[in-house]
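A protein chain is absent from this complex, but the other protein chains hold their places.
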Amino acid sequence: MARPGAVMASRAAAPRIDGSLVVAEAVQKYFPIRRGLFGRGAGDYLRGVDGVSFAIPGGTSLGIAGESGCGKTTLARLLLRLLTPTAGRIVFAGVDLGTLDGAALLGFRRQAQLMVQNPYEAINPRFTIGRALMEPLIIHRIGAGEDRLDRVIAALTQVNLHPAEAFLDKFPHQLSGGQLQRVGLARALMVDPIFLVADEPVSMLDVSVRAGVLNLMKAIARSRQLTTVYISHDLSLVRYVCDTTMIMYLGTVAEIGPTDAVLAHPKHPYTQLLVAAAPVPDPTYPVPEIAAPEQVPTPIGPAHGCPFKDRCPHVMPVCHTTTPPLVFVGPKHQAACHLYEPTH
Amino acid sequence: MALLTIEDLRVEYRTSRGVTRAVDGVNLEVHEGEVLGLVGESGCGKTTLGRAIIRVLPRNAGIAGGRILFDGTDLAALPEPEMARYRWREIAMVPQAAMDSLDPVYRLGDQFHEVLTITGRLARAAARARALELCDLVGLDRRRLAAYPHELSGGMRQRAAIALALALSPRLILADEPVTALDVVVQHHILRRLRQLRAELSLSVVLVTHDISVIAQTCDRMAVMYAGKIVEVGRTVDVFARPQHPYTMGLQNSFPNLLRPQEMLIPIEGAPPDLLTPPPGCRFAPRCPFAVDRCLVDSPALRELAPGRCAACHRAEEADVLRLHAREAQRWRVPVL
Partner (left out) sequence: MRNGSVQVLPRPRTPGFAAGRRAWESFRGVLQHDRFAVAGVCIYLVFILVAAAAPLIAPYDPQQTITKGDDLMANQPPGPSFLLGTTNVGRDIFSQLVYGARPALTVGFTAAFFVALIGTVVGIVAGYYGGWIDAVLMRLADVAFGIPFLPLVIVLVAFLGPSLWNIVLTMALLLWKDTARVVRAQVLSLRERGFVESARVLGASPLRLMLVHIAPNILPLALLYGSLAIGWAILTEAAVSFLGFGDSTRISWGFILQDAYISQALSNGQFNWFVPPGICIMLVVMAGYFISRGYEELLFPRLRRQ
């Protein structure tokens, strides 16, 4: 375990294939909602992330899926220390992210990168592509002069933007969505990170373009042994790209495990609902009936019992009183549901 | 029985850089009581086509030719006051991001009231009764009529937009990306409701989307659009099982399937042509793995290959063989300029 605050500059120091690179321990992020002048009661917080624990082994890809409002975007920002948790902690390569500051934080920023959802807003509109790709080098004082230009060209080539020189002087508004997303990926790779969080990386791209960006991300992650996290609402995308899948609901983990297990044999009733509702590009596939009401409650105020109790077809009395813990339902496969508790 | 027949429709946009033909010679039929899917990617002209049918094009756009025959009347040639009699009464539209198109300063009930009394010329009591009826029809809680749009979820607002379109019992509805911004469970419910409405009200629906899984789940027939032209038409099951146009094959290749994760996704490289100066031949030829010399000079017409099955491809007869080759990833690596 590295000392907290130790400068995180060395790539070799990070545990990779054998250990877990990122560990979340009972992470909570509550957002205060302004109510009155006289302090806040328990009912005045929005539970963005409500007690989430998981570990990401180095070199693997984790898909975090769920509907809007489930907390996946908030969790992504917590993993990158754009937000700090109100409780719990996130440990990156053995160091609690909350203890980082100054040079140590800058070191972390070199190791963990982000791809944003909207390609048209990912690059500063006043920068040329070349300048945008130089920014990480400038911030971290990597290379100098001609060497920086070489790195920029190498990065553009690696994301299949040919010929690289032609893109250097272009502005973001001159590029297509797919090209911009590739530039965003190239920029993230400029600092040679070991961890990449991609927030809905292809949801705003045309369908025929998505496959290209996804294939590229898969290939690069494999060749660089990147640990990746994909945030997505699209289960078919998660199934295509990720080794592990985590389903979130109202700020909690509903189910987590190897992707094939979770999506082909879902155990948690919510996962089952999502899988049943997911549209399939096959007209002969019989669309299942879904009984669950579509209304997702807003997580304000203290939590009681299972978050899914209002919509669950298998709800039991215990679901109203006790929050279900994550229990094993298969090898490395866990679900937070009373149905699978050993005592039942 | 064709409710709507579009013949050689051309719609142009006048921009500062010149004239773009967003819809270039489209022939399409919508039958009574069917859900027709119109699928294509951004810029293919599908939204423009929908808006041209109901004649709500922006000021710098105009119908440059062709006919839109609805029950024998050419809507394209109608003067505006007459077209207003068709709009909302015979043909209605659920526009893109409809849930954001509700007026934020009026309650839902008031917006229903306005459509029903002003356009529909119903009396007050009749309008109120109809508003309640519409809520039940789309699955919206009646109490929501008292709410403002921002108090409702995305799914509820979308249902409200659909209800407004159905207000005067039109025979045809144009739904432009009706479920794109919604969560998957809501999407499922709304699409199912749309299909039920089709049966209950003997309604015809044209569903415009970029998502082929929505088409697979909801539409009886489908039309694929690319760069302003229709490239393939047919029954949904037929088009999915045996696509005849390389673009349709490419779309299928690039679309992830939750049930078939092991298949490699193959993107279509390149980008659609600039419609200011479209290429002389087939518009898909620069990106097509099966293009031959003829494709670059001769624009293929949409021809009927079997009853109800049309494709705009010179090599459509070889479709069975091409389909097998389409699964080979390296064929799609065409030189990108």
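Going by the order they are written in, the chains are A and B; count residues from 1 in each one.
One rule holds for everything that comes next: a contact is a pair of C-beta atoms (placed from the backbone, for glycine too) under 8 Å apart; a residue touches a chain by one contact, two chains touch by 3 or more.
Since the model is a prediction, treat every value here as computed from it, not as a measurement.
**Student:** Of the listed residues A:171, A:285 or A:340, which contacts the missing chain in the full complex?
**Tutor:** Candidates A:171, A:285 or A:340; residue touching the omitted chain: A:171.
**Student:** Could you tell which one of A:55, A:106, A:287 or A:339 touches the chain left off the display?
**Tutor:** Looking across A:55, A:106, A:287 or A:339, the contact with the absent chain belongs to A:106.
**Student:** Of A:49, A:75 or A:134, which sits in contact with the chain we cannot see?
**Tutor:** A:134
**Student:** Which of A:29, A:47 or A:187 sits in contact with the chain that's absent?
**Tutor:** In the complete complex, the chain left out is touched by residue A:187.
**Student:** Please give every residue of subunit A in contact with the chain that is not shown.
**Tutor:** Those residues of subunit A that touch the unshown chain are 80, 82, 105-106, 109-110, 112-114, 116-118, 121-131, 134-136, 139-140, 145-146, 148-149, 152, 162-163, 165-166, 168-169, 171, 184, 187, 191.
Operating definition for what follows: only the chains that are shown with their structure count from here on.
**Student:** Write out the stretch or stretches of subunit A touching subunit B in their complex.
**Tutor:** That would be residues 67-68, 162, 176, 206-215, 233-237, 239-240, 259-260, 263, 273-275, 277-285, 287, 290, 292, 294-296 of subunit A.
**Student:** Help me check something: in the complex, which residues belonging to subunit B touch subunit A?
**Tutor:** 41-42, 153, 155, 183-189, 191-192, 210-217, 236-237, 240-241, 250-259, 261, 264-269, 271, 336
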